[in-house]
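A single protein chain has been omitted from the complex, and every remaining protein chain is retained in its original position.
Order as written gives the chain letters A, B and C; numbering starts at 1 within each chain.
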């Protein structure tokens, strides 16, 4: 699909190819057992899913924009963020470079 | 689907509902590890998949017609038969009540 | 003959589940959202559905990219729930109605819809939250359920025109079921929101208000929008409006709007709700 919307990555086949292993790892976080295994040994867990170095680094930095750039899909990435108790406002703030309060205020502002 | 073809069960939703757990067990036989587990303790393996008594009995008797009657789908049942090295001619002979040689001769006859 | 009593189309934001679990429905942040559902529940009390057909999008709980269906129809005796990775509260399984599922599947395939069939299926917040909003004191709800999934995880998504046609075919399939059943359609998702990218937090009130108006009286007008248009105008997750479109398609040509509400924000999302009653038969003037 044409990627011409500013600040937006449409998750299409191109992205899906790039991010398959990363997304597969994040999909596994549906299960608490897997979330605990990740927390217990992050390196070993990432190695199991054969992440690329770029993906591994983005996971290490908990950086959502870098994860998307590396082929991550937000639906699966949200499960990764969930491990750290991050809400979608926390993630939104991180991606937009705002404070969480500013991000929330920006959301509310759009309702006026 | 209309079940009006003699000697034939069309595997539709009705059959699928009836046979789900049986077929799930047979699907697991794609893996050698599971086939070995079945052979090591048939009762425990069947219990894990919560077969009905009728299904459990048909498995015990290795009876293909009874397994189909209990909702089994031939594609999955073939994997169960594979555990015992039964070919599709063996299964065909069992279902038609012929000897394997007669069944093979019947097949060849249809080519003339 | 089954009767389609109407449809509820609603947002399904995960945070709703936590707000209910924590009893926050009357807090200032949440009240404008939760208040809208009272009218929906009043209507449900008169509509008395036996079955809820829930058209929703899985968010990576049941389906992964190794086998991602465009359309999937549940055909299980029950549908289970998991915490989805965020520790969401879980509930007992939802009761299915596989005989109806199979009738729907057969009718859809006969009409050239290439559905996947699911005899085991986990349902996520997009299914659970609308059930809890409509029957807050009843878990599981007092209806049998039939989940129908439409892909919004990975592009290409089905076209808007295809989703409307899919909904119409679902409606015809339900109405041709032999048993006397009263069926509620639930379409869940939207409205405008975007979780990902530098544009995270994007909301478009004008677009949402247009969509809500068209859903009621002229859903065909929305098929002029491409999926790309919807991403641009409604955000990456705004594509969930296709659930509303399919749900609307399952109703007849004419509906009565019982209730509508719209509130910004709930979490990162513009939350919308419509309650639409199906006109029993075409109006005389139609």
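Note that in this section contacts are C-beta pairs under 8 Å (C-beta built on N, C-alpha and C of every residue); 3 or more make two chains touch, one makes a residue touch a chain.
Everything numeric here is computed off the predicted structure, so don't read it as measured data.
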Partner chains on view for the chain not depicted: A, B, C
Among C:13, C:61, C:100 or C:121, residue touching the chain not depicted: C:121
Hidden partner chain, touching residue among B:37, B:54 or B:74: B:74
Residue of C:2, C:40 or C:72 touching the missing chain in the full complex: C:72
Sites on chain A contacted by the missing partner chain, in the whole complex: 1, 12-14, 16-17, 20
Absent-chain interface as seen on chain B, which is shown: 1-2, 5-13, 16, 20, 23-24, 26-27, 29-32, 35, 64-65, 68, 73-80, 82-83, 87-89, 91-92, 95-96, 103, 106-108, 110-111
Missing-partner contacts on chain C, residue numbers: 62-63, 65-72, 105-106, 109-110, 112-121, 154, 156-159, 162, 165-166
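Rule of thumb we're sticking to: only the chains that are shown with their structure count from here on.
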Chain A-chain C separation of Cα centroids, rounded to whole Å: 25
Chain B and chain C, separation of their C-alpha mean positions in angstrom: 39
Touching two or more other chains - residue numbers and ranges from chain A: none
Two or more partner chains touched - positions in chain C: none
